[in-house]
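What follows is one structure encoded as structure tokens, with my remarks underneath.
Only one protein chain is missing; all other protein chains are in place.
Coming up: chain A.
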Amino acid sequence: MSAPKKRNFQIEAFKHRVVVDPKYAEKTWKILEHAIHEIYNHNASGLSFEELYRNAYNMVLHKYGEKLYAGLVMTMTSHLKEIAKSIEAAQGALFLEELNRKWTEHNKALQMIRDILMYMDRTFIPSTHKTPVHELGLNLWRDNIIHYSKIQTRLQDTLLELVQQERTGEVINRGLMRNIIKMLMDLCGSVYQENFEKPFLEVSADFYRGESQQFIECCDCGDYLKKAEKRLNEEIERVSQYMDIKSEGKITNVVEKELIESHMHRLVHMDNSGLVNMLVDDKYDDLGRMYSLFRRVPDGLSLIRDVMTSHIREIGKQLVTDPEKLKDPVDFVQRLLDEKDKHDKIISLAFNNDKTFQNALNSSFEYFINLNPRSPEFISLFVDDKLRKGLKGVSEEDVELVLDKVMMLFRYLQEKDVFEKYYKQHLAKRLLSGKTVSDDAERSLIVKLKTECGYQFTSKLEGMFTDMKTSQDTMQGFYAAMGADVADGPTLTVQVLTTGSWPTQSSSTCNLPPEILGVCEKFRTYYLGTHTGRRLSWQTNMGTADLKAMFGKGQKHELNVSTYQMCILMLFNNADGLSYREIEQATEIPAADLKRCLQSLACVRGKNVLRKEPMSKEIAEDDAFFFNDNFQSKFYKVKIGTVVAQKESEPEKQETRQRVEEDRKPQIEAAIVRIMKARRVLDHNNIVAEVTKQLQSRFLPNPVVIKKRIESLIEREFLERDKVDRKLYRYLA
């Protein structure tokens, strides 16, 4: 017994049992041969396994192994030749079925033969390096059936034809297909690859080449993609049903190549239905299909991405350069946001939130937003509009949503400092006129700006909020201290603003009416009494006033006007008519502002509390103004010519631009000094590069300006040029 440790040892036969009968081998073989015949003829039940096994055992033991093996090969071969004939004779559709049936039978017979010849399989075959019985059976099947000239091509053609039939929508016997193909896979060597897979792939390539030509001629892009996707899924399903799983990659490759890769440029650029049209019409399904199909082929996605990028740039460019659309800044920004939303949605719905697509979208926006130098101003105006009125009655989450979107646009800006400048101006106006809808929203936006650009960026904005808060406290203190002293005079509200935190205003004062002046003086004394070392100056151009007025027929109105307008109207308490020059003299309001105020007081229908002579739209220097006794209005409160943040006029724009440029100078200088302090010696190009890098988060400095700043620093002896290499700068401590 070989357990527990198995060792291979050969047992010599008994000497005395050596069979002397020379016909012994012949006789034994005849028995076995007969058994094989019987097995092939389904007659095995009468056979004794033990007897056959013993015979085979004895043959091998008595050195007739060679004879046994050769006999087996011969017998099996002759049987297979018979089988081949019967398969060949099968007509039409029966061919495959006959083949399948014979294959099953052969397998069964082979199993039995292997079992009775097991002893040979175990001892004789390994020692003589012959093919084991089972493999031998498969090889003989392959050589005699599959490679039989009258079967080989017929089999291949039949299989391919069936696949073709299935492709055209007919139903075929998939079980049979599966069995036959499984047979090809079971046979060793590359029978499956040679006899089926290779021709299958070739035929498929031809088929799809033709079909794709036909599709592309008569379908639009969306339909084509639908068809391609359907074909692809069909092939994958087909492989899973009755082919080697390894073929899946190969056949999908063929389909991808023929249906997608070779037509992808044509598809993307197809008139009226290509990628651009899909983007325009928000065809999420089609776009998603295109994405999932194109990602399968090399360069597919980058093609989509490139076309999308150039499309977005194109429409973006139109958007930001169309003078029609620049008229309304709020609308302009809203359009940008809509555009962004639209493409964000496309990317998330159709493009699988692909990071590279998001980056492409972002870079496109960055590209075209900065094409228009007024973008920062418009974005700030948009925020202004939203914070003034747009967000009334909107929930907190929605406010956050809008602000986040604005921040996203802000991120695209290269000139962030320009935005800051405008934002400061608009915020100042909002705060001073008390037009802010929500303090929370204001603060939330400032926090966002802070996280984006750092403390420096928002410190002044925060200072503005602090000023507003302290002013409130101061006013309370003032009235508490004065008490009855000021009770019957006009109510004064002062906002004390820290110089520097607020946008610098040309301090054009005007002469305040004596009633107001009195209260103002009292406040000044009070304020300077509580705070030492401060100076107060009145910013009359930024204030507002509420006036109560009685008109000719006794109707009372409350007029909400600016400080300038208040000064003008107060003059009419003492006179019914005044000329332009008289007003100018009395108030000393700068001419441009005065004209604007008079225009809004006298020329706007429904708000014309003054009457002008002669009646015209423009204010001329020799016009005369009268109190309008006949003024009528449905409302008790009348709002006149409020200071609304308007799109800047051309000269104002120039001015702001200049201020921005001016503000950049010290920033650039500071950056240069910081860099040089660390590096000591650096050449020109590197300085420019580093400065640009440092300031990138705020604006893109112009190299020419940087050069000028360097020169200025050299003049002031912060830096010097190297004596040998003129391109090198040294830092002078």
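Note that contacts are C-beta pairs under 8 Å (C-beta built on N, C-alpha and C of every residue); 3 or more make two chains touch, one makes a residue touch a chain; residues count from 1.
The rule is simple: contacts and distances are computed from a predicted model.
Think of the chain that is not pictured: of "Ribosome biogenesis protein NOP53", "Mediator of RNA polymerase II transcription subunit 18", "Elongin-C" or "Pescadillo homolog", UniProt labels it "Elongin-C".
Of the candidate positions A:47, A:219 or A:297, contact with the unshown chain belongs to A:47.
Residue-wise, the contact with the chain that is not shown comes from A:108, picked out of A:34, A:67, A:108 or A:411. Although one chain is not drawn, the whole complex shows that of A:34, A:122, A:198 or A:226 it is A:122 that touches it.
The chain not shown here touches chain A at positions 1-4, 11, 39, 44-50, 53-54, 57, 108-109, 111-112, 115-116, 118-119, 122.
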